[in-house]
Structures are given as C-alpha cells and as structure tokens.
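All protein chains but one are shown in place.
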C-alpha cells in the first residue's frame, strides 16, 4: 500500500517543471498573451523532447504507455506554469482512439500522434453543454453544424469531436468545408475556436453510438486533467501569496504576521492538500478501476473548481493592489482557473452528473 | 421618507424587552427547559399586560390595530430573550381570521382573542412540507388525519389549521376526537405537538379553497416573525460574543484583540445589519404593499436562516469551550435559531417558492 | 417608518423627469469621446444650471446653490437611471477635491479651482497611495523638501486613475520627515504639466490600464499650493477619503445587476432549456436577491440617518465590505450561468453583455481590495463599530 508518487513519477513531473521554467516562464506567457504564437511553438518543441505526446500512447504503438496519473502530473506542472503548451487536446484524442478505435484505427492514428506527424485538437463541448444552437449532426460519414470551444484547433492537423448522438469522430482540419473562428477568452494561455462544418468528411471511431463508454472515458480524462491543471495553478498562487505575505511590510511588520493574512494562507493550504489527494486518487482509479473513473472525475473537477475559485480570489487578496495589477502577472493563474472551471462542465453540471452516475437522480 | 422605527415602535419594543428581562431571564428559560411550565404561564401573564394578544386585533374589535412591523419588533424582543412566551401562534391565527374570516367570524373570534377568553394555537406545517403521511382532510365540517409541529397547542383553547386543499379552519382543542402528543425538539423554549384528528369538528374560515390568499398571507406573517425572532436571537449572540471577546484573556491579552476573533465579530455584524434592515422592510411591506408580502417573507426568512446559522456557530466559536457548555446558556439561542430555520419552510424550500412567485420557476 | 415620498418630492421628481425628457438631445453619447468633448462640457453646464449636478455647491463657486437634500439627490439619481441619460461629471476632482477645498481651502483656492473643476474644464487626479503604502497609507514616503518658496517633490504614487487626462493633481507628500507618521504630511495641489512628472499606465487584470503610476523627480511646487496647514495633510485627506468610501457599494447598482442576470437567465439556454429552469442557478439567484434587498433596505436606513444628521452606526460601516462582496458574487453567478460562454472576453463571437460580467468580476475584486481592503474594513467594523480593542503595539524587535 503506497499512496505517494513513485520516483519515476516525481522525476517526470520535475523534468516537465524544470523545462517549463526555462521555456515557459511568465515572460514567455506574457509574449504568448501579446500574440507571439511562435513562442508557443518553441515551448511545444521543448516539451516534445520529453515525450509528452507519447505519454499515453501504448508501448505497442511506440509510446511510453503511461497512464492518467502521469498525465495529471504533467498537466499539474502545466497549470503551475500557466503554460500555453499543447497537451490536453492530444491526451483526449489519444484516449478516445484507444477506447473507441478499431485495431486498424489505433494502428493508423496512434503511431502518427506518437511521431508528431499528426497533431490533435479536441472539440467536445456540446457533449456536456449545448449552447447557441451548436452541435454536429453525423450523416453518411460527414458532419454538419458547429462546435464551440474547440481546443488547439488552430495549430493541429486533426480533430477529435463528437456528434449530437455521442459518436466520436476524427476530422482532417485542412478540409475546405471547415470554417474556423477564434474565440477570445479571459485565459490567453489557451486557444479556443469555433468550428463550422458543412458536410465535412469525418471518420467515425469504432462503432460507438450515443453515450458511448469511450466518450464518457474521454470526458473523464479531460475532467481529471483540468482538475490537475487547476491544482497546479492553485499551488503556484498559494506559494506566491505566502512569499508576498512574508516579504510585504505594512504597519511596520510583514503582513504575514497579521492573523487575518496568516489565516487566509492557512485556509488555502487546508483546502488544497486534500484536493491534491483527490486529484491523485482520481487519476489512479482512472487507470486501475475504470468503472469508478466517471464519478471520480466529476467529483475531482467540481471540487477543484470550487477550491480554485477560493484560492484564486484569496491569493489575489493577499497580494492587495499588486494582485490586481499586471505587474506580478497573478491574473494569468486567476483566469486559467476561471476558464478551467467552465470547460467540460461547471461544478453544478458535474455534481448533477455525479448524482446520476450513482443512481441518485 | 423615513426608514427608521418611530418613537412608539421603539417604546413598544423596549417595554417588551424590559418586561422580558424581569420575567423571562435566562434563569426563567432554564426553569422552563427543566419542565416548570408554570413559569411560561407567569411570563405570558406579564406580557398580557402589555397587550401582546391585542396587538394585531383591529381597533373595531377592541384591539390595538397595529401591524406586522410592530409584531416583528415584539418577536425580535422575544428572540433576543429566547423567551418561551406565547405570541407567534396567536398572531398567525389573528391574521388568518382577519384575512379569511367572514364578518361574523371576525366579530366572534377577534374580540375573544382580544380579551383572552380564547387562546389560539397554530398548525400549518403541512401547507409547506408534508412528511410522515401527515395532512388533514376536510369533509362535511370535520377534519381527519394528523398534523405535526402544532405550536402551543398544549396550552391553547383553539387551533388554527389548514386542510390538504389549503382551506383554513378553527378547531376547539377540547374535542375528545383529538389526540395530542408532545414533540420534543432541540428548542426547549417552544412547545410543539402532534395532533391526530378523527372526524373532529372544524369551522372553515370564509369560503377559501386551495392556496387561498389568506393562507399565503398567514404564512408570510409567520415567516416574517420567525425571521424577526432569529434576528433578535442573533443580536444577542453577537452581543455576548463581543462581551466575551473583550473580557476573556488568553496569551496575556483579551482574545478580542486577536484579529481572527475580531474579524469573526465583524463578519457577524456585517451580515446582521443588512439582515435587520430586510426584516424591517419585509414587515413594513406586509402592512403597506400586501402584494409584495409573500415574496419578501420568503426572502427574509431564508436569508435570516442563513445568517442565523452563521452567527449561531460563530458566536459559539468566539466563546470557545464556554460556548459549548451549558454554563453561559448560549445554546438556547443556538437551538432557537436552528429550530426557526426549519419551521414553515427551510431556506431551500423558501427560495424555490420565491422563484415561483416571480414566475422564475 | 414611511417609505413614501411627500407630495413636494413627487412634484420635484416630475420636474426632473420632464427636464431630462425635453433635453435628451443635448446629451453626449459614447461616440463623443474625450473627457473634454464640447458636447460633454455643454451637457455639464446645462446640468449645473438646472441643478441636476453640483446642486449644493454655492453659486459663487459655480454651483447651483441649493440646500443639501438627500431625497432630492436620490430622486435625481433615480430619474437619470430611468432616462438612461449620462449623469453629471463625477471625477475625483468633483467628488473629493471640491468638498475638501470647500471645507479647508483658502478663499483664493476656492475661487481658482472649484468652478472650472465643476464645469469639467479642469480634470484632477489623486496622489495618495504608494507602492510601499497601501493599507498603511500614512507610511507614505514621497517627500517634499522646502527650497526657497517651493517644495521640491521626489517619490512615486500608484493607483492614480485619469493621470493621463488630468490637468492637476491633489497629492499627499511628506514634508516633515522627523514628525510622527500621521503628522508631517502635507496636502499639495499642482499642475500635471509641472516638469519632472512621469506617468506610466498600470495595466491590471481586466487587461485595461484603469490606473497609473506617477513618478516625481525634483518637481517644484510653490509653497502657497498647500491645502490646510503644513503637516496636517493626513487630516485634510481623511475628510475626502470619507467621501470616497461613501461612494462604493451602491445598492441600486446591485439591484440593476440582479435584474440583468435574471433577464440573462430567462433568455439564455443550456441544453435547450432556459438557464432559469436550472434549480441550482435559480437558488443562487434568489439567495443573492435576498442579499440585494437587504443591502437596499440597509441603504434606506443609512439615508434616513443622514437625513436626521445622525450617525448610521454599524449599518453605515458595513456598506463597503458587504456591497463589494455582493457585486462580486452577482458577477460570479452570471459567469457560472453562462458556463463556457461566461469566459469569453474581448471582441469575440457569442460574447454576452460585452463581457461585462468578467470585467465586473475582476474589477469588483479590485474594489474589494482598493479603498480599504476587506481585512481593513473588518478591523474598522470591529474597532469602531463593536468597540473591540485595536491591534496592540508590538515590542521592539
């Protein structure tokens, strides 16, 4: 019995974190936010050397054959650095192909993702929350309609998406029948787009229909990774708050010696530590007890969203006016936590789904 | 434009409060809790001299002809003192007779309440939340079934109640077809009973049917008064917390000089002041703009319930271990606030009703 | 308790409403950019002449000269809200400097500055906070050394809004470094064109530069440009800080926000159903509605106290803390209700209400922090409102 990270896991996380410190510092993030998208390319290139795209690809297809826990640790490091690096969409697509794809599809796509000749985007928003008349209708191997908040579609070659009946599809993003428009969000570290399809050719994954287990599993992975991303972002915000409180003086003493500030930091830590344990446990169960994955993912993401909202605000308050400015850049974390909260289901939606999964609704 | 209590209103409240200090002190409360019900009788007798039973009776029937705001001020004083005094049930019955009764019924019942020859209990629980198969079925001038949490039925002569269709009735409590069993709650300052009726004679008030406006108005008054009761109880708990914090020493200083304790008190006050304004406003609108009464009552009671839960807990925490003991008796207020929260609708139920009243559900 | 207005006030309301309706065409629109756009200045002049702004400022200083009347002010505010027309100017010059000069300025200062400020011809900014002096404002270190007839000012201010547009600044400067912290500060007014002033925009989390940093290098200010006595600047400034605190936490703004969210929830859909049908979102909405109504009623209590020239006590002390928090929570609900659409920001498809919910969510957090953080507010409530002891003095390290 051991509920702790292995040496390998710790090494993986620290190597990602170390690389990010060099190639994805706050300065880099600021440049990306200012529109220098080539910086993102450089970050992705540096991370590619660590094998992030290969992480979830089975060894039989040339990958590292690691699991959701390792992916969550990587994502936590990305959140810690509010890194613009591509990872989440590719992880979701990999999982979908592994779960839903035929053997032939797996043999075709997984090695291509593994070597980087295919870069995957993901558009699953409408499988959770349909707004603005969005949704893709599948007919005779083609998709028609629109999907919002496609992740990383502007730089990917292919897309994982789902139709209104829950079937998963892969789409070549160079198809001329696709119109892509950027969607600007508060979180300038991620690129979302709207995709409009007009009888766009799509390859259905496996023979799955509505509410397929593969879709549920893919969503579960996405939610666990978003929870991990928020965890990392919170950890950094807490660390920054403690450092600021220990250094900033008012009324002749460091503000961290005032009980009000001290307790704000203590409350953040008190919420964050169990939250970290929950993220680890969810990811571990995703790999070891798949039947628990969907529930745990809903609980982990909804809980981390609530903790994240608290930490984002409280850390900003500890920083006083400085937290509100762009000078320390705290808002990049604040906004990433805010965006994570809404994608693939806000807390209320996820808790309702958790109730359904347990037969409580 | 004046949003403040008049001289008369201040005098009314302070005379009730002054009387309660003499006849309904914590010592008296303790004796009532220990089963000395004659103490309650003495409190009621002392308050009768102030005309509490006459308060809401129109002057044409010999009463004081005052309104919900005055009633709320009295109830606030009762909550402040956690007094076991009878008031709430009589106020509800008076309002119901005024709203639903025919002229003849008003002329019969209101003077009798006014002079004290009739003492009213109230059993309206099932008009809000039906549990345990409770509910009274009306048929040919008789009621059959059971109702839970009848208030003050053990000492009253008559009862206001409602049938499952929402019609209001008056019942003679001496009828042999009634079985009454006490229901013990955490709040030992109020007496609740279960009433079982077996074809018990009942006088329907007016010609009202289901969801009658008179029932809604009676419930609204009850909710406003319960909110006022919680307000008074909270005010006392806050005052006790401040006094304790200013006196209790630990680590060589009064605990009220620690920022954590100071902020707990500040948070209680910051929630309580707007809550007080809301209670006054709700009661004022009950009298002046009846069409707003039902909504305001739902908002006032649900809000005061949430504030009450916070204040009850926080004041106890400020008192440390002392707050947990019976020594300072703080728990009488804690429990009264807890009981107020549930009767005539907990916060979730009331907010759902507030939404319905605004066409939002 | 009587919330009805007496007939004279209803008459007044009708007059204000008629005046606004009849002159709506004079009002500037958002297309008339620039704080000194001729249409804006003309509108301000019109409003002053008709007593719809600068109402209680004496006519000798360019105001309308009416006796203070809180109900009239409230009616004017309500009628502006109904009309949708822009209100009179309300920059820091008008809201903070003018009251200060009226109370503590010399005759010359009043004559020089109040009228052009009211007319919008002279725009002011505030130089109080410094990077090292936020909650502990009195620890400010920008220094003004006497050199002949001038103060020579060196140092840095922060959180200065409209610094770029301002003609003048009112500024706290430490002129007596050996005096105790709250003494030795002077309140100076000087032109933003004085040599040695550098302005750097301060971008904040909303993405805009709502504030600036202002740097002073050997800025020479004649000693006559002091308001009040040398070394008494802290007391001068506190008079105006009171004005600033009173401005925050407007309960009518909170109700408008609530109604906007209710409307949003009735029109926007999630998975085909209006958001208002979601019991969880609805429950949050109603919970906040109760708080909005509580703050509104509390505002009536505070206004009544002012009408009676009494202290509003605790009911007044809690306004900033509770009001800012409530507005922040309202914005949070709107964002959560909109879900993915709630994080859109900037010029982008599908954005709702121009992204104002996100903007408010962030800006309100700034308000929770600025002008006395939530922690400072709780200290004030506990110490002034509940008579709990102040933070004890520390032993020397």
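All chains are identified by letter, namely A, B and C, in their written order; residue positions are counted from 1 within each chain.
Note that in this section a residue touches a chain if its C-beta (ideal position, glycine included) is under 8 Å from a C-beta of that chain, and two chains touch if they have at least 3 such contacts.
Since this is a predicted model, take the numbers as computed values, not measurements.
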Contacts of the hidden chain among displayed chains: A, B, C
Residue, one of A:69, A:91, A:138 or A:205, that touches the chain absent here: A:69
Given B:18, B:41, B:141 or B:182, the one touching the chain that is not displayed: B:182
Residue among A:26, A:112, A:175 or A:269 touching the omitted chain: A:269
Residues of chain A in contact with the chain not shown: 1-6, 9, 69, 242, 245-246, 253-254, 256-257, 259, 261-263, 265-267, 269-271, 273-278, 280-281, 284, 288, 296, 299-300, 302-303, 306, 348, 351-352, 354-355, 360-361
Residues of chain B (touch criterion as defined above) contacting the omitted chain: 125, 129-132, 148-149, 181-187, 194, 249-253, 255, 258, 260-261, 309, 313, 316-317, 320-321, 323-327, 330-331, 334-335, 338-339, 341-343, 346-349, 352
Residues in chain C touching the chain absent from view: 279-280, 283, 392-397
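One rule holds for everything that comes next: only the chains that are shown with their structure count from here on.
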Chain pair, B-C or A-C, that carries the greater number of C-beta contacts: B-C
For chain B, residues contacting two or more additional chains: 259, 263
Contacts with two or more other chains, residues of chain C listed in rising order: 375, 378, 391
